[in-house]
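Please see the structure below; I have some questions.
Yeah, one chain of the complex is gone here, protein chain that is, but the others are all in their spots.
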Amino acid sequence: MKCMMNTSLLTCILMVVMTVTLSCTKPESQPLKVGVAGPHSGDLASYGLPSVKAAELVINETNDKGGILGRRIELLIEDDVCKPELATNTATKLVSQSVHIVLGHICSGATKAALGIYKDSNVPVISPSATNPDLTQSGDYPNFFRTIASDDAQAKLEVDFALDVLKLKKIAVLHDKGDYGKGLAEFVKGFIENSGRAELVLYEGITPGAVDYSAVVQKINLSGADAVIFGGYHPEASKIVMLMRKKKMDTIFISDDGVKDITFIKIAGEYAEGVYATGPKDVSMNPLAVKANEAHKKTYGSDPGAFFLNAYAAAQALLNAIEKSGSTDYAKVTHALRTEYVETPLGKIRFDDKGDAIGVGFSMFQVKHGRYVEIN
Amino acid sequence: MEYFLQLLLGGLTRGSIYALIALGYTMVYGIIELINFAHGEIYMIGAFTALIMSSVLTLYGFNEVSIIVLSSLIALIYSSAYGFTVEKIAYKPLRGAPRLSPLISAIGMSIFLQNYVLLAQTSDFLPFPTLIPEFNFMKNYEHVFGSTELVIVVTTVLVMILLTILIKFTKIGRAMRATAQDKKMAMLVGINVNKIISVTFIIGSVMAAIGGILIASHIGQINFYIGFIAGIKAFTAAVLGGIGSIPGAVLGGFVLGWTESFATGYVSSDYEDVFAFALLVLILIFRPEGILGKSSSQKV
Partner (left out) sequence: MLNVSEMKKSLLVSIWFMFLTFPIMVIRVNPIEKIVEWRWGNMFLVGIGSFILSFIWRYFIRQKESGLKKVEMGEKIIPFFEKLRSGDSIYLRSLCMTLSCAAAVFPFVFSTYQTTIMTTVLMYVVLGLGLNIVVGLAGLLDLGYVAFYAVGAYSYALLNYHFGLGFWTVLPLGAVLGAFFGILLGFPVLRLRGDYLAIVTLGFGEIIRLVLENWNEFSFGPSGIANIPRPSFLGIQFSLQQATVYQYFLTIGLALCTIFVVNRLQDSRIGRAWIALREDETACQAMGVDKVRTKLRAFALGATWAGMVGVMFAAKTTFINPASFTFIESALILSIVVLGGMGSVPGVVIGACILILLPEYLRAFTEFRMLLFGAILVLMMVFRPQGIISNVRRTYELKGVPGRTLRD
């Protein structure tokens, strides 16, 4: 017994010594570690995988040019399935691997769970898609940045558009019960009620993946709403729009960034015509966006998925911040993120003190002849 | 009144799909007392195969009718092949094992098949081609009941009738009923029980695939995850009607479809699923063997 104890003690000591020696090797020769976290399996994988591809494209390009600060960049890709409990594991793992900066997480819930861990370890995080307002507005997470507008900003835009431009009187609000969709819908509801200019005739959550939505569509019809404002992603949105149009309803459909996706138009086809959606300012003319989309097509043989450009911009912003600050020091990098502008597919951006992107303009789009056209 | 009718017919459509999938659950349960959790995945694979085949056929310039017929046919063949293989791999070696083992194996199979399709195909939603044509005579009623919905309900009814004939009046149906009643006895009278079990899986898979193709062309898009939710709902429908009973599965499907439809229509779709499950709990409290299930007194 004693002998066994001795051996295990010896092993312990050996291991400790080894870790110390290993970590003492010269840091400059080591690659720069960029973590990419999000759902890469499970039902939400389609929102997480495009970010991985964006990160791969940006980082391969930079590595081909010889990296930054003379160091190569290494990607650490971790799956969190959009679950908070797995996100904490993912975050701890990335921190244990002494990651320098993180691109992710995708879902607001998972991001919130993981942020505390990154904050304690001084790791800056840029999310391409976590829109929950608290993430930046609560001030709890000084290490958090995002390249997407927060829920309340989008909701405000949608409601203003519905009331001022379309002059609607009766509005129905739907959401997909998810943390993105419902968060947005709550704000829309609040803004409509506060304005006092329109009546909220229906407020409902639909179950994503349900077999059929015709009951809820009939309910919209009965409520006599002029327009539906939907919070959620494009698969549910296209199902509802298609059902509404098949039932010969011409109710206006207004939605969010999760719907302003070319896939929505391709799936809904002719039924998509006339649908409104908010999104980052028109970037189809932006040469960087064109380049990013083409690179994706060339490398992966398909059109990019959800939040691809946001993730592409986030990856560029984080590399730029490291390059400009000349180090991986937390304070310097976050300072650079807040002060240094960078050219991205979303435009020329930097981040404000809270962590929201400045320069990512938001505007309303409408589907016309099979593509989203910006409305001025 | 029109609103009520709309909800009623909407519920009927939804219920038809549940019923088609629930039949697979209930038949398998009737014969080997197993909750085949992978059944929802068979439904998904059926829909996926139809999507793949119709795209390929469209590309090679087949005309519309032959696309519908061929791709549906191939989808049915493939999903029954999957049903057959799943049984051979995951359940057959487990005959006589503790009761929960096949259930775990089924859950494993369900996870496996989902991820198999995710990896081999894509995680995105794919648009499903409208296989069902629009009928002219339905034009005036479209706001209440579309052509697709009509086709769904009619197909379901036809399939039910065929299935009843198969089970009541054919030799294989009789063998199935015998196996369900008493496996050992069935073996003694010369029934190849293994074959009957395979046939049951195949028939169940065909039903699921029909449901898959119909609902996919109604809703217009599919991904690898559609089987899971539909599977749980259909399973609920099967239990609601009395698991093991074929008319029960159909009735359970409709009752569930209507409950969800009316709950959404008159209360709120927030709690659509809560109503469905609450109804299930209530029915089972007051009639523990389901609506049409036989109440069996336990043998001592």
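We call the chains A and B, going by the order they appear; numbering starts again at 1 in every chain.
The definition used in the following text is that a contact is a pair of C-beta atoms (placed from the backbone, for glycine too) under 8 Å apart; a residue touches a chain by one contact, two chains touch by 3 or more.
This is a predicted model, so every value here is computed, not measured.
**Student:** Per the definition of touch given earlier, which of B:Leu5, B:Leu73 or B:Leu119 contacts the omitted chain?
**Tutor:** In the full complex, the listed residue that touches the missing chain is B:Leu119.
**Student:** Kindly state which of the options A:Ser108, A:Thr147, A:Ser214 or A:Asn310 is in contact with the chain not pictured.
**Tutor:** Candidates A:Ser108, A:Thr147, A:Ser214 or A:Asn310; residue touching the omitted chain: A:Ser108.
**Student:** Touching the hidden chain in the complete assembly: which of B:Val69, B:Leu162, B:Met185 or B:Val274 does that?
**Tutor:** Of the candidates B:Val69, B:Leu162, B:Met185 or B:Val274, B:Val274 is in touch with the missing chain.
**Student:** Thinking of the whole complex, not just what is shown, which of B:Ala180, B:Val239, B:Ala263 or B:Leu292 touches the missing chain?
**Tutor:** Hidden-chain contact among the options goes to B:Val239.
**Student:** Identify the residues of subunit B touching the omitted chain, counting contacts across the whole complex.
**Tutor:** So the residues of subunit B touching the missing chain come out as 29, 33, 35, 45, 48-49, 51-53, 55-56, 58-59, 74, 78, 81-82, 85, 89-90, 93-94, 97-105, 107-117, 119-122, 126-129, 232, 235-236, 239, 243, 270-271, 273-274, 276-278, 280-281, 284-285, 288-290, 298, 300.
**Student:** On subunit A, what residues meet the omitted chain?
**Tutor:** Contact residues on subunit A toward the absent chain are 1, 4-5, 8, 12, 15-16, 40-42, 77-79, 82-85, 87-89, 92-93, 95-97, 107-109, 112-113, 116-117, 120-121, 132, 134, 140, 177-179, 182-183, 186, 205, 263, 266-267, 301-303.
By definition in this document, only the chains that are shown with their structure count from here on.
**Student:** For subunit A and subunit B, let me know how many angstrom lie between their CA-based centres, rounded off.
**Tutor:** 36
**Student:** Can you tell me which positions in subunit B touch subunit A when the two form their complex?
**Tutor:** 3, 6-7, 10-11, 13-14, 17-18, 115, 118, 122-125, 127, 142-143, 146, 149, 215, 218-221, 223, 225-226, 228-230, 233, 260-262, 264-265, 268-270, 272-273
**Student:** Please give the residue numbers of subunit A that touch subunit B in the complex, ascending.
**Tutor:** Interface residues on the subunit A side: 41, 43, 45-46, 49, 177, 204-207, 209-216, 218-219, 221-222, 234-235, 238-239, 242, 246-249, 263, 266-269, 305.
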